[in-house]
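Note that one protein chain is taken out, while the other chains of the complex remain in position.
Labels A, B and C are assigned to the chains in the order they are written; within every chain, residues are numbered from 1.
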Amino acid sequence: MKEYFNNIYTALYTIFVGMKITFRHLFIPAVTIQYPDVKLKLPERERNRLYVNMDDCIGCDQCSRACPVSCIEIETVKSIPGEDLGKTSNGKKKVLWVTKFNIDFAKCCYCQLCVFPCPTECIYMTDVYEFSEYERENLIYDFVTLTPEEREQKKLNFEKFMAEKAAADAAAKQAPKDEPKKEA
Amino acid sequence: MIYNFFYNLFGSEIIAGFISAALPLLIFILPFALIAVLLERKVAGHMQDRLGPMRVGYHGILQTIADIIKLLQKEDIIARENDKLLFNIAPILVFAGSYAAFAAIPFTSAYIGANIDLGIFYIIAVTGLVVAGILMAGWASNNKYSLLGAMRSAAQIVSYEIPTILVVLTLVMFTGTTNLMTLSENQTALFWNWNIFGGPELSLAKFLLIPFMIIAFLIIYISTLAEVNRTPFDIPEAESELVSGYHTEYSGMKFAMFFLAEYANMFAVSAIVSALFFGGYHSPFGYLGNTLDIQWLIPVEQFFWFTFKGVFFVFVQMWLRWTLPRLRVDQLMTASWKYLIPIAFVNLLIVGIITLI
Amino acid sequence: MSVRTEEMVLNMGPQHPSTHGVLRLELTLEGEIVTKVVPHIGYLHRCFEKHCEAMTYQQVVPYTDRMDYLAAMGNELGYAIAVEKLLNIQVPERVEYIRVIMAELQRIASHLVAIGTYGADIGAFTPFLYCFRDREKILHLFEITCGARLLYNYIWPGGLSHDLHPDFVRLTREFIKEFRPNLVELNNLLTYNRIFIDRTANVGILPVETAINFGITGPMLRGSGMKWDLRKDDPYSVYHKFDFEIPVGEGKMGTVGDSWDRYFVRVREMEESLKIIEQALDQLPEGDVTSAIPKRIKPPVGQVYARIENPRGELGYFLISDGSTSPFRVKVRAPSFVNLQIMDELCRGHMVADVVAILGSVDIVLGEVDR
Partner (left out) sequence: MKNTEEIFLILKNNFPDSELTLKTDIPAEPFIIVSPFDVDKISLFLRDNSELQFDSLMCLSGVDDFNGQKIKDEAGNEIMQGGTLSVYYHLESTSLRHKVVLKTSTSRDNPEVVSVSEIWQAANWHEREAYDMFGIKFINHPDLRRILMPYDWEFGYPLRKDYQNPEFYQGMKVPY
């Protein structure tokens, strides 16, 4: 019998306590923000969309190798002698034309592992986080500054250079052998 | 007044009676449901340190209208294995049940849908339609979750009708009437004449009655809460267990009907509670219309007070919902059979004895 | 006359509000009484172990985050400890302290989700949002430290990716100060609520012998009344330097080892975690956090089993190295995976509503169950 009334008492009492708490919260200002109108200030270490500063990129492929999901694709072409590619901001000399630097943000897991190995600190995470797209293909970002024609040109240049070099080498190899024949 | 107008227009008592009873209620229920849904979301939001809907209109006041438009556009999905006839009737039946209950509720001294002498019992009887509708919905959905929800709901509503009726009996015994209009009229003038304060007659019995009236009020409030399936008694819907119970399979406007019925029901039971215990449409402090001697102002004031009391109890229902966890089926039954019904019985006896002396 | 009844098979999930992810429970019901539960898992299988065999040791870290995504710091810590054991390297003192702080903050964050969703399972939605409000503050602390809120890639084998943010210590102290009263409020609102007690006490009682035989660990084992916590019983990192209690279930509201006990162990563990964080912040040494990180991780041939106390129980990493730069085999002993096995044992004879209550008290993360 005592338990019976105790049950009634505890039920009503705890319900009352709970109601008091929720009633108090009715007057506490909301902790949420109105997102698209108000945005939180992001901390400086924020990890969101990657950005590649191509002026500094030397095409060393280290970020691509560090990536656990292989979302970075890099292709490079060697420059031919006489071409000046300029220097990076920390004084490294660039020797490779970067003809492909794609990051697929549909795959990217924002782990920042690509940022640490970069020797010129040209790949880094920015605070842009609103970049949703309707098509998955649109999430593949191309960072190369060269135009498609220029890329083709560079490839051709290099192939031509290599062909010439090979021809020259062959000619150089051929030359000593050929000479005695002529005389004979 | 309305009846006469339509009687002149159609020349038929039935049509005139029907329209005068039904139309104003519909005009009341629909906007009320809209406001109540918004209120629910706002109350929930603010109790949880959020803001609730904010984007449609100022502080989201048009949110429910946008929702209704969305629901109207939605595809009405009927699964292949459903029992189509029952599936389609169920939401209408549920809504009709709660809508019909409004007919006997006195909104002001000037307006009541149908002034029936057995008003309170009519309401309790006609809300039984809701059970039938819910069972139909659960069965016709051909979904195990829906079926479980429907069974639970039927069991729950049937067992909670008993404490409700016992408390109503207490009141009926004490006031001697089952007409809600008369019941409200009795508690006229100021708030200490309300039944919760022992009724209008000033005697020793009045003061003796107060604690028992409070107990009676608590019992009927709890059991009506269960009858309209609100937390902590929302086990037929039990979002986290049964997905959403008997209306899992419904979409579009049929779902909206269930929704509408739920909110209409919430107001109906609040109105009954306030009519039984809190003076119905009467103002607690007397009328401005009387002091200013403007007769037409009194019904307006009464309507205001009636809605105010109703919305207040609806608010408390929401407050409870956002505070409490939900009971289990067997605990729900325990609460009814082992706690509410015996206490209501004892209360009935005691009130009977007190009214005798 | 006897009524012939038929058993009903009810599929709970994979899409269900309270299976905490994509778990499918096949319930056999007699009326509302559960006679058998068969869990079906694997809907979230992402081949973690297969992936690891193609990754370098460093690259595995972001993958570990994605197992128990509510306690990513713990996953990283366990993995880092395993690799360090394999490489046999010592990490600086400061690193260890920061790791402990992070792991304990993560424990609070994870328990907040566990408690909040448990409340939501039982039907109280408001405590859920209060918990998430507080968890938000912890996530903010992580965000200022490493820039991510959920999947951190912060604790690396040998060190940490970043040092603490200059504001971190101050903000953490502020958080602790704010959080203590919130915990009291949570207790009043939910823990001691009569309906909540009725729903959880004496439901899903787990005797301690069964728990050990099933390999149950973490708050579930402690809820059954066994004082077993790897932070005390097999100390890793610098846990031996801190003074804290191990809360165990006492059967305050029912029987020892019921759902309420498991729940309450989590609540009290949060208080203990606050104590640890306070002590760690007081003793935090200075130093460099990246100095011990190996440039290229190439452990010798060997195998190691390292384990830590994650919020959900014992998280073990079994690493086999064949001497190359990527692991030969990574087996994760995920606490949720082991704990989920007990569902059938616990649920038998209870009602459908109790299945939800029991599942909530087991507190699984499907990301970890399926890996």
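One rule holds for everything that comes next: a residue touches a chain if its C-beta (ideal position, glycine included) is under 8 Å from a C-beta of that chain, and two chains touch if they have at least 3 such contacts.
Worth saying up front: this structure is predicted, and the values here are computed from it rather than measured.
K.L.:
Can you list the shown chains that the absent chain is in touch with?
P.N.:
The chain that is not shown is in contact with C.
K.L.:
Out of C:K50, C:R180 or C:K252, which touches the unshown chain?
P.N.:
Of the listed residues, the one touching the omitted chain is C:K50.
K.L.:
Sort through C:Q283, C:Q303 or C:S324 and give me the one touching the missing partner chain.
P.N.:
C:Q303
K.L.:
For chain C, which positions touch the chain that isn't shown here?
P.N.:
41-42, 45, 47, 49-50, 53, 85-86, 88, 210, 212-216, 226, 228, 233-234, 300-305, 307, 314, 316, 318, 320, 328-329, 331, 333, 337-338, 340-341, 370-371
To be clear about the criterion, only the chains that are shown with their structure count from here on.
K.L.:
Chains touching chain A and chain B alike, please list them.
P.N.:
Joint contacts, listed by label: C.
K.L.:
Taking each chain's centre as the mean position of its Cα atoms, how many Å separate chain B from chain C?
P.N.:
Computed from C-alpha means, the inter-chain centre distance equals 45 Å.
K.L.:
Between chain A and chain C, what's the gap in Å when you average each chain's C-alpha atoms?
P.N.:
Chain centres of chain A and chain C, defined by C-alpha means, are spaced 31 Å apart.
K.L.:
Enumerate the residues of chain C that touch no fewer than two other chains.
P.N.:
Each of 126, 133, 189-190, 193, 195 in chain C touches at least two other chains.
K.L.:
Which chain B residues reach two or more other chains?
P.N.:
Where chain B meets two or more other chains at a single residue, that happens at 47-50, 322-324.
K.L.:
Any idea which chain A residues touch chain B in the complex?
P.N.:
7-8, 15, 18-19, 21-23, 25-32, 34
K.L.:
So in the complex, the part of chain C that touches chain B is made up of which residues?
P.N.:
Against chain B, chain C makes touches at 8, 10, 16-18, 32, 119-126, 129-130, 133, 189-190, 193, 195-196, 198-199, 351-356.
K.L.:
Quick check on the complex: what are the chain C residues that touch chain A?
P.N.:
Touching chain A: residues 55, 58-63, 65, 126, 133, 136, 143-148, 151, 153, 161-162, 165, 185, 188-190, 192-195 of chain C.
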